[in-house]
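Notes for the one structure printed next.
Now for subunit A:
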Amino acid sequence: MMMADIMTGETSHLETSANKYFYADAKIVTAELKACLPWLNDMNKEELKELLNGVKERLLDITVKNSLNGELRVKNY
Partner candidate 1 sequence: MYCEIKEKERSGIINPMYNCQPAGAQFAGIGVKDCIPLVHGSQGCTMFVRLLFAQHFKENFDIASTSVHEESAVFGAVNRIEVGVDVLVQRYPHLRIIPIITTCSTETIGDDVEGTITKINLSLKAKYPGRKVFLIPVHTPSYSGSHVSGYNAAVQAFISNLAKKGEPNGKLNIFTGWVNPGDVIEIKHYLREMGVDATVFMDTENFDSPIMPDKSITTFGNTTVEDFIDSANALGSIALCRYEGGSAADFLKEKFDVPSIVGPTPIGLKNTDIFLKNISKLTGKAIPESLIRERGKAIDAMADLTHMFFADKRVAIYGNPDLAIGLAEFCLEVEMKPVLLLLGDDNPTYRKDPRIAELKEKVDFDMEVVLNADLWELERRLRDKEIELDLVMGHSKGRFVAIDYNIPMVRVGFPTFDRAGLYRHPVIGYNGAIWLAETIANTLFADMENKHNKEWILNVW
Partner candidate 2 sequence: MPTVLFDCDTAIPERKRHCYIKEMGEDTTQYLPSSDISTIPGTLSERGCAYCGAKLVIGGVLKDTIQMIHGPVGCAYDTWHTKRYPSDNGNFQLKYVWSTNLKEKDVVFGGERRLKASILEAFAEMPNIKRMIIYTTCATALIGDDPKKIAAEVQKELKDIDIFVVECPGFAGVSQSKGHHEFNISWMRDKVGTWEPKITSPYTINFIGDYNIQEDSYVCEKYFHKMGIQIIAHFTGNTTYDSLRGMHRAKLNLVNCARSAGYIANELKKSYGIPRMDIDSWGFEYCKIMLRKLGAFFSLEDKAEEVIAEEVEKWKPKYDWYKTRLPGKKVAIWTGGPRLWHWTRALEDELGMKVVAMSSKFGHQEDFEKAIARGTTGTIYIDDGNELEFFEVIEKVNPDLILTGPRVGDLVKKLHIPYVNGHAYHNGPYMGFEGAVNMARDMYNAINSPLMKLAKEDLRGG
């Protein structure tokens, strides 16, 4: 939940390059979301976590779980 951390101003752990990548991604998305949806600033960390979990579920739903992309089920692309 790096995004929730960033949104509420907490620092993240950036030791591994994978984490650095997640941080970079989260940071940019966060900035965009905050700009587009100013009411995000009024939410506390718990509320944000819940909201972002919902968003994550929805994203996973669209891009993975219920995706019609047949290729997702093909090994080796």
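Candidate selection criterion: all candidates are chains of the complex that A comes from, given by their letters.
Following the convention adopted for this analysis, a residue touches a chain if its C-beta (ideal position, glycine included) is under 8 Å from a C-beta of that chain, and two chains touch if they have at least 3 such contacts; residues count from 1.
Quantities reported herein were computed from a predicted structural model and do not represent experimental measurements.
**Q** Looking at 1 or 2, only one should touch subunit A in the complex. Which number is that?
**A** So the candidate in touch with subunit A would be 2.
**Q** In the complex, go through subunit A and note every residue touching candidate 2.
**A** Per the touch definition, subunit A meets candidate 2 at residues 14, 17-18, 20-21, 23-25, 27-28, 31-32, 61-63, 66-71, 77.
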